[in-house]
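All protein chains but one are shown at their positions in the complex.
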Amino acid sequence: MCRWAAYLGEAVFLEDIVTAPCHSLIAQSHCAQEAKSPTNGDGFDLAWYCDRPEPGLYRDILPAWSDPNLKSLCRQIRSSLFLAHVRASTGGATSRMNCHPFTAGRWSFMHNGQIGGFEKIRRALENALSDDVFDRREGTTDSELFFLLMIDEGLAGDPQGAVSRATARVIDASRRAGFEPALRLTAALSDGESLHAVRYATDAHAPTLYTSVFRNGGGRCLMSEPLDRDGGDWQPIPPSSFVTITRDGMTIRPFAPEPVRLALAV
Amino acid sequence: MCRWAAYLGEAVFLEDIVTAPCHSLIAQSHCAQEAKSPTNGDGFDLAWYCDRPEPGLYRDILPAWSDPNLKSLCRQIRSSLFLAHVRASTGGATSRMNCHPFTAGRWSFMHNGQIGGFEKIRRALENALSDDVFDRREGTTDSELFFLLMIDEGLAGDPQGAVSRATARVIDASRRAGFEPALRLTAALSDGESLHAVRYATDAHAPTLYTSVFRNGGGRCLMSEPLDRDGGDWQPIPPSSFVTITRDGMTIRPFAPEPVRLALAV
Amino acid sequence: MCRWAAYLGEAVFLEDIVTAPCHSLIAQSHCAQEAKSPTNGDGFDLAWYCDRPEPGLYRDILPAWSDPNLKSLCRQIRSSLFLAHVRASTGGATSRMNCHPFTAGRWSFMHNGQIGGFEKIRRALENALSDDVFDRREGTTDSELFFLLMIDEGLAGDPQGAVSRATARVIDASRRAGFEPALRLTAALSDGESLHAVRYATDAHAPTLYTSVFRNGGGRCLMSEPLDRDGGDWQPIPPSSFVTITRDGMTIRPFAPEPVRLALAV
Partner (left out) sequence: MCRWAAYLGEAVFLEDIVTAPCHSLIAQSHCAQEAKSPTNGDGFDLAWYCDRPEPGLYRDILPAWSDPNLKSLCRQIRSSLFLAHVRASTGGATSRMNCHPFTAGRWSFMHNGQIGGFEKIRRALENALSDDVFDRREGTTDSELFFLLMIDEGLAGDPQGAVSRATARVIDASRRAGFEPALRLTAALSDGESLHAVRYATDAHAPTLYTSVFRNGGGRCLMSEPLDRDGGDWQPIPPSSFVTITRDGMTIRPFAPEPVRLALAV
């Protein structure tokens, strides 16, 4: 299990969410309260949008709490849209290639949860990728592969549909491999304009997700756990939801896997 | 607070103590049970004696649990005398220079605890070092400085006396700086022949220390916490003790700081 | 282009080859003389055989010349069979997963050279791997993939044949992809008993390889460049050669790719 935070709104210093508050993401890397394990020390990653269409990316394999670079960057960089992630490995080595967020062009993606039985379906899922998308594979994690599945399923034009169809492919591959699907997916994604998130699981244990207005400027946060332990106006996102935040507000829609499209012979 | 383990006896693979047992030192880096904080993720260090008079040294700033090199080294290296340490920083940056054990010639040293108010007495203590010893200073920790004080106090010829006099210097410097001494010192040291340890504090909270025979070959372990959570024949070392283990057995003597020698004008 | 060294013989300290001589492997990481680029600063790796059937493995992404751990390990560890490698990336990120030697069970493998046009044939080569071998893929380099091809081609029973058939598969895949094969392969491999090496290229520029008796004890070295700049009794290995060193001596046989076996329909 990992912890993550995402923000869209007026530009704020990253530290306002990532390092400064009492239960900031960094604090959660040390002592998470709603995760199976309190420690998320297997690396971290930041993706932030600024003057370029594609995001900046800073990731390392140190625990977030002991990296002075991270602290300095969060103190200096202002952004109106960013994703930040601290990792607790569920498999996959501790390497920079395996740190979320993953990025592709304008898109960024980060994930809390896992694909159960991944080792039994990894190859089938990789084989089904288009050549272009396959060539983007840099690491070995289930999360990166899920991101690639989403790209192949039309992420650019239809984010919710792409997540939904990628979810269905994982479920389908699990059944074909002869085991009950066991996917947990609390993830965020962005194209630099909108911020999306999904909370879903094939069982009753979808990893937690909360949202709150952040400050007066109309910004909004999504987080694995609330930033402040008491107070604040944090709203839990229900399981099987897809959240979209834009400059104009937030919508929460039901989320379900979409049946895999089959190529039909005519 | 940190966790550490030390061994002297017939050569064993390091993994038999450091990585394999259910409550191995690596397990303690993740979920210590008798420390103020369960996580000791700010680096680790190994010093082992083999075919050379001086020890080998392997240290890094990653958490011990996520370093595949450490796992492989512990699986391959056999030693009849070694010290291993996982760090939870109490100050001092996370850098290799600040990872214990520290070494000097044949000697190695590692420390669980801290010098309270260190920033107020650091300079006075450093100033009192002899030139030769001062030049060995590589990092900024209280622990490394304590090791240098011991060297200056005659570590080579009289280990217990050197620890005792270094302790007295810290206490004396604290009083001169106008505050109540606050030293916690559960430490191990070796010259490649004998293994020594001290458990001491200026208050009632000396960090824990246990010992046990290890295997049938007559080897002996010293550890911050027992290797196995239940069973085993672990004996707590009482506070204010100095332990010496040689090939011939173990002695435990009372330990107290020795008054600082003053250069007398005649 | 990378630089590497391998040794089989009476146990020696690794430093005798890796760090101490005037043109040691570490010196070659800084100023190689027979490589396209003098700097091999993109990580290093050691695989050594000791008391276990499988090798120990130490690898990191720092330049070899600036890693104090490497220096200490080489000073302490004695081995009668080891492989050491300093990397200059030709593609593939600088991560521990991409550092040679690669290992699988008892086998270790390291490579100087590259598979030209790798990005055009990577997927076809990976698809042809058996499931068991595919699951071993940890990184993204051409070198690791070549090792996996060798395993699939029967490395355990017939090392030269496996290298030969893996070579043929790369050549075949290049032609199928519509370009002229461009493989450079100066590589070493071992199962902990024998030490093998190959020097081969599809053009006239097979990376250099030298061998020499090392010391009086009957040991023998294989290296990208001689250890000592003048003197020594270094013998260049001719291109298209396969070398096998055992406790009993060295044999050099001609090496050529073996045509790919086709499954025949009867």
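Letters are used for the chains, namely A, B and C, taken in the order the chains are written, and counting of residues starts over at 1 for each.
We adopt the following convention: a residue touches a chain if its C-beta (ideal position, glycine included) is under 8 Å from a C-beta of that chain, and two chains touch if they have at least 3 such contacts.
Note that the structure is a prediction, hence the values are computed from the model and not measured.
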Chains on display which the left-out chain touches in the complete complex: A, B, C
Contact residue for the chain not shown (choose from A:Y58, A:Y210, A:F242 or A:F255): A:Y58
Touch criterion as defined above, residue of A:V18, A:I77, A:I171 or A:I245 at the omitted chain: A:I77
Subunit A residues touching the omitted chain (full complex): 13, 48, 50-52, 55-60, 68-69, 72-73, 75-78, 96
Those residues of subunit C which, in the complete complex, touch the missing chain: 30, 38-39, 41-42, 61-63, 66, 68, 89, 93-94
Residues of subunit B (touch criterion as defined above) contacting the omitted chain: 93, 95-97, 119, 122-123, 127, 131, 134-135, 137-138, 140
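In this text, only the chains that are shown with their structure count from here on.
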Sites on subunit A at which at least two other chains make contact: 93
